[in-house]
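These notes are about the structure you will find just below.
Left out: one protein chain. Kept in place: all the others.
Chain nomenclature is as follows: A and B, assigned in order of appearance, with residue numbering initiated at 1 for each chain independently.
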Amino acid sequence: MSTETLASGARAGSEPFDLDRPWQLHPQVSVRPERFGALLYHFGTRRLSFLKSPALLTVVSSLGEAPSAREACRAAGVTGAELPAYAAALATLAASQMIRERVSL
Amino acid sequence: MTAPLGTQPAGTQPAGTQPAGTQPLGALPLVEQFACGLDAPICLTWELTYACNLSCVHCLSSSGRRDPRELTAAECRAVIDELERMQVFYVNIGGGEPTVRPDFWDLVDYATAHHVGVKFSTNGVKITPETARRLAVSDYVDVQISLDGATAEVNDTVRGPGSYATALRAMRHLAGAGFRGFKISVVVTRHNVGQLDDFASIADRFGAQLRLTRLRPSGRGADVWDELHPTAGQQRQLYDWLVARGEQVLTGDSFFHLAAYGQALPGLNLCGAGRVVCLIDPVGDVYACPFAIHESFLAGNVRGPGGFAAVWRESELFAGLRQPQAGGACHSCSAYDSCRGGCMAAKFFTGLPLDGPDPECVKGYGERALAVAAGTSPPRPSGDHSHRSRPSGPVPVSIGAGPPASPGLPPSGRALAPSGRALPPDRACDQSPLAGFRPG
Partner (left out) sequence: MSERAATADITEATGPQAAEPELAGPDLLVEEVSIDGMCGVY
């Protein structure tokens, strides 16, 4: 399957994803749970993202309420060993505007 | 950033409470997941009407005349309600010419108000400065103008006199209204494959995005495919051009059979028919895809008791398509994993077996198979809504009072130069297989 990642997403040497900031799903994104995880569609960019893990869906869905992305991952059961993979996945989603930083209240 | 679409919540409840780590990361390749089908399409084509003001020679839906059994506005809204419940992200509305339905604009508004994005394909006939302005202010509606030649000469041979002018005028109106990034959609043929750079220039001129799609032998396309489909050499030329442009040029994933050349083009690179996409036709019939309008690919009708959802989820046809597909005659080919045997509709309507090579197989196996099949009659498309005034066969006809772009000219039925004057007739020795075909 041919896909493309945006340059700042998952590549080594790119700006790392800040797990300790609060994040949220972009309001123009529609989330559709699937057996394999989820489909995310951004009505503004018209891009589709496939989340290939139900746990990642849990993380993404709970970002808006969690004090930080790290906390959202922890609450979703992501282990320390798995965290870098989830961080990089979140970085990809941030680069394509599926998620964005939340203004802290 | 404009307001969000309706009142769609930004997220949903998590799908489940599986602890992280119990699901092996990337367990099944995504393409395999999709090949097994989804609970709802990701997007789909919806042909709103078979009526059309044009009679393009290659029309995949054999459109022209409205079908009296067309879905009513209320039935269309019911379909949209279902698509919303199923969370279908967007519909590509086409036809025929969808804008000739009087309720077209209302249905588009209804869809976007119900969280279903819309892109509609049009020949541009109803894109006026007013409608263009209306479209420009909506983030949830996209427009795709059909164009099959970078010049009127090439375009109008396929789409009829005045159609080039109509399309360009629509583009001017969209650009003038500030609509950036509308799509110009081209069906690649033997006669326009040499104009790819020119198409790109037209897109640049109007701030649009170019889209190239594959000609299939579907609908009226069955009659002209032999003469119009690109040669093997041209196909390679097209592939190289597309690879060089990456994601700048869209393809609707319609050239996934070219992945066998090497690097795959952007997209899922698999046949989505019945798996992630499908067609709803003007009378509510649900087909695996718009290139496969034939009983063999008819899954059901939205007017049935369970509506569209029941057809998508329960149809035997779709269940069959969602089974793992073996390579059949292609299984031992090193390219099979890339091309996956190519396009089902292309094989079907050229009379080739579905478990064998695509007629345009880049390794040439398709040509060989066609030679073997020569002499046998391929299946004919189901239904024909073509305008009756055209003779049977691939003759471009413009219906109505004449070319919209040149109201002062009589409906001579002759191909027009961009200036609006009729072109001289083709010479008898003209290479084009459509030479001399002019609307009668």
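We adopt the following convention: contacts are C-beta pairs under 8 Å (C-beta built on N, C-alpha and C of every residue); 3 or more make two chains touch, one makes a residue touch a chain.
Predicted, not measured: the structure shown is a model, and the values here were computed from it.
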Task: Of B:E82, B:D148, B:D223 or B:D253, the residue in touch with the unshown chain - done: B:D253
Task: Options B:T45, B:S62 or B:T112, residue touching the unrepresented chain - done: B:T45
- [ ] Write down which of B:V79, B:A264 or B:A369 is the residue touching the left-out chain.
- [x] B:A264
Task: Hidden partner interface residues of subunit B, rising order - done: 25-26, 29-31, 42-45, 89-90, 92, 94, 121, 144, 185, 211, 213, 246-247, 250-254, 256, 259-264, 266-268, 270-273, 276-279, 288-291, 334-335, 337-338, 343
Task: Positions on subunit A where the hidden chain makes contact - done: 1-7, 9-10, 41, 46-53, 56, 84-89, 91-93, 96
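Please note the rule applied: only the chains that are shown with their structure count from here on.
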Task: Whole-Å gap separating subunit A and subunit B, where each centre is the average of the chain's CA atoms - done: 32
- [ ] Would you tell me which residues of subunit A are touching subunit B in their complex?
- [x] 1-4, 24-39, 41, 43-44, 46, 48, 50, 52-55, 57-58, 60-62, 64, 73, 76-79, 82, 85-86
Task: Footprint of subunit A on subunit B - complex, ascending - done: 1, 4-5, 8, 10-21, 23, 25-31, 33, 38-40, 42, 87, 89-90, 115, 117, 139-140, 142, 246-247, 259, 263-270
